[in-house]
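What you see is the complex with one protein chain gone and the rest in place.
In order of appearance the chains are A, B and C, and numbering begins at 1 in each one.
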Amino acid sequence: MKGMSVIVKQISRLMYPSILVLGVYIILHGHLTPGGGFAGGVLIAGAFTLLVLAYGADEVTTARGKWRATLGESIGIFLFWFIAVLGIVQGGYFFLNMVNHGEPLQLFSAGIIPLCNIAIGIEVSAALFAIFITMSVLKLGDKV
Amino acid sequence: MSLLLYFIIVPLGGAFLLPIISRLRESLSDWVGNAITALLLYCSVYGVITASGKTVTYFVGGWRPIADIPVGINLVMDGLSGLMLLIVNIVALLVTLYSVNYMARYTDKGKYYTLFLLMVAGLNGVILSGDLFNLFVFLEITAIASYALVAFGIEDEELEASFKYQVLGGTASALILLGIAVFYQTTGTLNLADASRVIAGIGHTPTVLFAGVLFMAGFCLKAALIPFHAWLPDAHPAAPAPISAMLSGVVIKVLGVYPLCRLFFNVYGITPLIQDIFMVLGVVSIILGVFLALSQWDFKRLLAYHSISQIGYVVLGIGLGTPLGILGGLFHLINHSVFKSLLFLNAGSVVYATDTRELKELGGLQRKMPVTGATSQVASFSIAGLPPFNGFWSKLIIIVACVQAGQMLFAVLAVIGSILTLLSFLKVQRYVFFDALKEKWKNVREVPFLMCVSMIVFALLCIGMGLLLLPQISAVTLKPAADVLYTGLEYATKVLGG
Amino acid sequence: MVTALILLIVLMILGAIAALESKDLLSGIISLGIIGFALTVIFLILQAPDLAIVQIIVETMTLVILIAAVMKTTKADTVETFGKHSIFLGLVGLVFVFVFIWTAVKAFQQMPGFGSMPLRMASEYVNNGLALTGAGNLVAAVILDFRAYDTLGEATVLFTSVVGITAVLRKLGRNRV
Partner (left out) sequence: MIVFILAVLLFLVGLYGILVKRNIIKLAIGLIIMEYAVNLFFVLAGYREGGTAPILDGDLAPGTVFVDPLPQALVLTAIVIGLGTTALLVSFAVKIYEKYDTFDIRKIRKLHG
């Protein structure tokens, strides 16, 4: 995959952090406003994808990206699983909302819900990035 | 920690970590896969023995019903779930054992075991779920994992079969989901036990029945009953042998027959009309399935058509609605899981040794592959219903139940189906294992040790499972399962109490 | 509001027919986009902002995936052939559609009408959701607390399909012996 022109590179370098911040914001406020781990995760994946599209990737970076995506995906979903299992240890129920609910309608409230959103955000962003990178490296022989 | 949770947590956790583990060292995935399925088998045996027909309900997240209306998701383990869990996990363990050598021919074993564990987790989730939408979610996990597994060899034929499977499977899922939407709009609840109460209150209104029709179409498509069978004869033969064994052995039953029984016996309440639909679908599948099988010359494709035919017996038995009929149907369900898995593993061994599935090209393998040959004879006699193998007992019970219920025509058709099955398997035995040994199979050798072990255990199960009918053993396995269906609407009280 | 809804759904149906009948795959996919974005607007009208956000993102992803697939391969549709069978099958199909719609009309007449659905399972969520979970967004409260187990399943589905995609798009399926 080749990169794109200098203008595209510059613009995507400027856009990249803001998309990332927006994604993180949506994930962290998932229990208060519309959106959540899934919507934010897709945005973050979009930010990574933008960067790869603009700068291009050789075989080594692609392989590394694939491995990182797999790793991120596994870790994200494992965290979600782990939060669920922690409920059993804490109070005897799978997926028990065991953390203190805190002050309603504040950023740090609602117990495990924001934590779950973060875990889902990691999983989804890595998963979509994995889909992108796997499908983009596919070469259809010489038929393109 | 409740026993029920192990069935979901353990395979899911294993599957989430396997991509990392297998990257470190590929051979570890064999160990992890087998250890997890072994643990699950232990749990299900333990569960069946200790539960002894009681109904255990587990409220996920601690969300107990508020004002008697469930707000969260609950898991339910009763006699029927116990029996299904037992058979799923037996087949899963033996199949992973078989996979150790068989899948060495394919690349990327780590992904294979990941998908396999996800499939098993999905099956267990469907069986344990007490919530309609949750059942759908786990059904999708199993379905997606099996789409990918069917095409695991990524050859032309496998991709094509899997694509067909995906399109029809996706249609089935859409029908089921639309059914859930209509169902929710009418009853206002997704919990099966709660819905059962609501329906008892409002009766079978046209809306409820419309949802029922959608469920019937969707789940029949998943169970591959004729006329919804188009995907099965492609998908099951194309998959790697262990996956064929899982698909034919347990997946079509857990995704198709089990939800049908749950919904129509425990939630809707069985009526003569629904029984008639079950029985007619069953008989048509028996007869047409076996006729289609007779004309096949591809080993695995022939077995796939027999799966349709044998599922027909299960649905016919359950559809009779009498205690004996339900017992026979469920008994045939688990018997079929055992002997059909074994037959697909036999076919896999033949393919492993010779690389062909064409019956006409094979011949005389009995002397070269004694274990495969002997076990396949056991399985063939079982599926054909010869005494004293397990298939004989369950078919006998179903036929007797038909006669008792006054359905003479169905009884006769079931007998005819059984005879045709025998003919078809005599053909298989003759062309594959007997006849003269062909020149090119001079150097064929028996398959590796672990594959033999797996097949021998299955064969022993085929011979021994008649013992399940002994009163003491039946009291903890078959009887509670049949009671769950026969007592029908008492499900709601058993699950939610009061 | 109902009029607006009806118009949008009719637009979706027309878009669906266009997507299926267009001779060029790319324009078919674009028509599919129309349906997806109309659905987003409907979600907004029906007071489902969470869904609108996710739908618009997923719609974009779906279009990107489909367009990428078509650009890598071919845009030409396959030629449909009509034989003697087609007329017969068409008639059977028409009868089926008629019966289906008729059953649906019969069924929906008995159903609670649009906008007046009884709450049973959900009444607790609406009345005490904030007190029970501490989350202001009740949809988040449902997916990550009351029904978090479903969401684990959902995340697993995504995980499964990614593993499936990487498995199917391997270079080599079998070790050559």
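Everything below uses one rule, namely that contacts are C-beta pairs under 8 Å (C-beta built on N, C-alpha and C of every residue); 3 or more make two chains touch, one makes a residue touch a chain.
Values in this document were obtained by computation on a predicted structure and should not be read as measured data.
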Interface partners of the hidden chain - shown chains only, full complex considered: A, B, C
Of B:35, B:104 or B:167, the one touching the omitted chain in the full complex: B:167
Hidden partner chain, residues of chain C it touches: 2, 5-6, 9-10, 12-13, 16-17, 19-20, 25, 28-29, 32, 35-36, 39, 42-43, 46-51, 54-55, 58, 61-62, 65-66, 69-70, 72-74, 77-78, 80, 93, 97, 100-101, 104-105, 108-109, 111, 113-117, 119, 121-122, 125-126, 129-130, 136-139, 141-143, 147, 150-151, 153-154, 157-158, 160-162, 164-165, 168-169
Positions on chain A where the hidden chain makes contact: 32-34, 38, 105, 131, 134-135, 138, 140-141, 143
Positions on chain B where the hidden chain makes contact: 133, 137, 140, 144, 147-148, 151, 154, 156-157, 159-163, 166-167, 170-171, 173-174, 177-178, 180-182, 184-185, 190, 233-234, 238, 292, 301
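Everything that follows uses one rule, which is that only the chains that are shown with their structure count from here on.
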A-C or A-B, whichever has more C-beta pairs in contact: A-C
Euclidean distance of C-alpha centroids - chain B vs chain C, Å: 29
Chain A and chain C, separation of their C-alpha mean positions in angstrom: 23
Chain centre separation in whole Å, for chain B relative to chain A (CA means): 36
For chain A, residues that touch 2 or more chains besides their own: 70, 73, 77, 81, 84, 94-95, 97
Contacts with two or more other chains, residues of chain B listed in rising order: 12, 16, 19, 60-61
Contact set on chain A toward chain B in their complex: 67, 70-71, 73-74, 77-78, 81, 84-85, 87-88, 91-97
Chain A partner contacts - residues on chain C that touch it in the complex: 49-50, 52-54, 57-58, 61, 65, 68-69, 72-73, 130, 133-137, 139-141, 143-145, 148-149, 151-152, 155-156, 158-159, 162, 165-166, 169
Chain B - residues contacting chain A, complex: 1, 5, 9, 12-13, 16-17, 19-20, 23, 58-62
